[in-house]
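Omission of a single protein chain aside, the complex is shown with its protein chains in their original locations.
All chains are identified by letter, namely A and B, in their written order; residue positions are counted from 1 within each chain.
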Amino acid sequence: MVKYIVKRLLLLIPTLFGVITLVFFMIALSPGDPARVMLGERANAEQIEELRQELGLDKPLIQQYGLYLKRVVQLDLGKSIATGQKITDEIKVRFPATIELAIWAMIFATIVGIILGVTSARRRNSWVDYTTMGGALVGVSMPVFWLALVLIMIFSVRLDLLPTGGRMNIRYYFEPITNYYVLDGLIIFLKTGESKFFISAFQHLVLPTVALGTIPLAIIARTTRSSILEVLHQDYIKTARSAGIKENRVIYRYTLKNALLPIITVIGLQFGLLLSGAILTETIFAWPGIGKWIYVSIGARDYPAVQGGIIFVSTFFVLINLVVDILYSVINPKVRLQ
Amino acid sequence: MNRIDRNTDLLQVHGLKKYFEVTSQGIHKEKREVKAVDDVSFTIKQGEILGIVGESGCGKSTLGKTVLRLHEKTNGSVLYRGKDLFAKNRREMKDITRNIQMIFQDPYSSLNPRKKVGSIIGQPLRIHKQGTTAEISKRVEHLLDEVGLNPRYRGRYPHQFSGGQRQRIGIARALALDPDFIVCDEAVSALDVSVQAQILNLLLDLQDKHKFTYMFIAHDLAVVEFISTRIMVMYLGRMVEMADKDDLIQRHIHPYSRALFKAFPAANPRGRASREKIVMGDVPSPIDRPTGCHFHPRCPLAESRCKEAYPPLREISPGHSAACWVV
Partner (left out) sequence: MTERSENIPNTEPGAHGSKNEILLEMENINVSFYVQRGVIRAVKNLSLTIHKGETLTLVGESGCGKSVTAHTINQLIPMPPGKIESGSVKYRGRDLLKLKKSEIEALRGTQISMIFQEPMTALNPVFTVGEQIADVFMSHQKMKHQEAFSKAIELLDLVKIPSPAERAKSYPHQLSGGMRQRAMIAMALASPEPGLMIADEPTTALDVTIQAQILDLLSDLKKKINMSLLLITHDMGVVAEMADRVVVMYAGSKVEEADVYQIFDEPCHPYTLGLLNSLPSNPKYKNSARLEAIEGTVPDLLTLGDGCPFANRCTYVSEICAEVFPQAVDLGKGHTVWCHNYTKIDRSTNVEQD
């Protein structure tokens, strides 16, 4: 097992090398001059040239690329043009917000998606099935930003039930501990008995979670349905039934565990895609995560930030795939590691 | 070409080996060698029906396919009428393959479902440019008639036929180029008994008429016993015993042959009380063949030397040989 993981981690290196190269050249070749952007409209040519030298922008592209690679290997993603902070620090601050949102969205999508998929499969061709699968189709086709706006319209503006954005009621004096606000709220509640932070963090999560989780939910529901239907035709399901195993157990133990393999693949893939979905959701809900940061950085032509952000997100994506493959082997004894 | 001469060796197989490399499933991809056919030698005389019997993993199908060069060999030689099959290039092969045909187990998967039966049977004729369209069409009708199907069925698709009829179509296709040697690979195994009997009769009728030579591969001892003139018993890639049919039925001396005969269900309930029970576990995987004689872990007679080396093939009596240290 350890050998396998090490092997997979080593395989990460060429993948990431490709990502870094691609990101570097895409951004370096895009129009616009970061030095000019940083110094603003009124800067004269000398000042700009000076800054270009300082940033190494005057050197040939290949040399710039070599320098960048060298720094990335040392885990130095450079400094943000906009804030002057180290990119790694910027990511460190924002990462928990994104992860918190992504995890909740994924939990929401997975649980609801699997339940809907299983129900649909069990009552195939009934109205329950048609409604669920119709709904799933709508869910897949809905643009995230539009859904987010509709949710805000209904639940925040009209019904005034949930906040429109942010992670915590700004009137509260809140000092994050881990930067995972729901967790922090819970810790404070357990320590002091004060529950308002927990409740507020949770309330702020609901709409972004739904907005971000809807597409994966729909995809998971559809995958679950087809996967369950396929497994239900297998001989061993007939065996389980002939042995008098109760129908619920046949479905949730005997069928689901076999059906889980394709579902897990989809979940892993969707989790990776959530990070890109998060750019829209975070922007609309003013969620201070990586997605919003990348979005803002693009607008500000903060090239090191954009580069660093994309490299980070890509690495994360690849790591999730590794986790999925390991989970796969845990569930499927045929590919289990000796 | 004199096809009736029973003393001519039609096919001579010497030390034929076919090894496959398999990659094990799972995360640790491990390459291993399967010795599917391991050092098998035999000859088939013209007009003979050589039955090859054995259980799954014994290599009988691989042997059939390698003899036809559907697989490339690993070692050894196959001479067809004295010509080395594996020495030929593609063009020269084409002439020989006309004379060698194969009938497969699953009549459905070996027939293209989107082609009409007439086109399936006529295909080898078109490939080998045997006559004009009209001539081919006439030949197809004749072939359908010969295998007991109505020539009008030529416009139908394979799914419109029953299993037995599809096997007849497969036979008609094999007959198209007027071969003299046919390998039947589990040709009747997938069929119901009543249909199986029809097909066995058909194969025998065709042999009488065309003086075919058959290599008849099957796991069903009763079928092999009925149709063959000589029988080879295979186990995990090796030939363990070979004899004329009547000789083998009377004296199967290799312990594996004995087990096979014993295991075969009696044709009458009165036989069951006297049937000896066999206790011998399962066939090992061909990937993990036991050392020495591959049969020794299941063999009631195994001695210590059986674990050490594979026994040489010995002639027990003229035309009857077996590979066993003990008997």
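Convention: a residue touches a chain if its C-beta (ideal position, glycine included) is under 8 Å from a C-beta of that chain, and two chains touch if they have at least 3 such contacts.
All values reported here derive from a predicted model rather than from experimental measurement.
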item: Absent-chain contact - pick from B:169, B:221, B:253 or B:302; value: B:221
item: Which of B:121, B:200 or B:253 contacts the chain that the document leaves out; value: B:200
item: Of A:7, A:70, A:123 or A:241, the one touching the omitted chain in the full complex; value: A:241
item: Which residue of B:70, B:87, B:127 or B:278 touches the chain not shown here; value: B:278
item: Residues of chain B in contact with the chain not shown; value: 55-56, 162-165, 192-198, 200-201, 204, 219-223, 225-227, 259-260, 262-272, 275, 277-283, 285
item: Residues of chain A in contact with the chain not shown; value: 234-236, 238-247, 249, 253-254, 257-258, 331-334
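Operating definition for what follows: only the chains that are shown with their structure count from here on.
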item: Distance from the mean Cα position of chain B to that of chain A, given in whole angstrom; value: 58
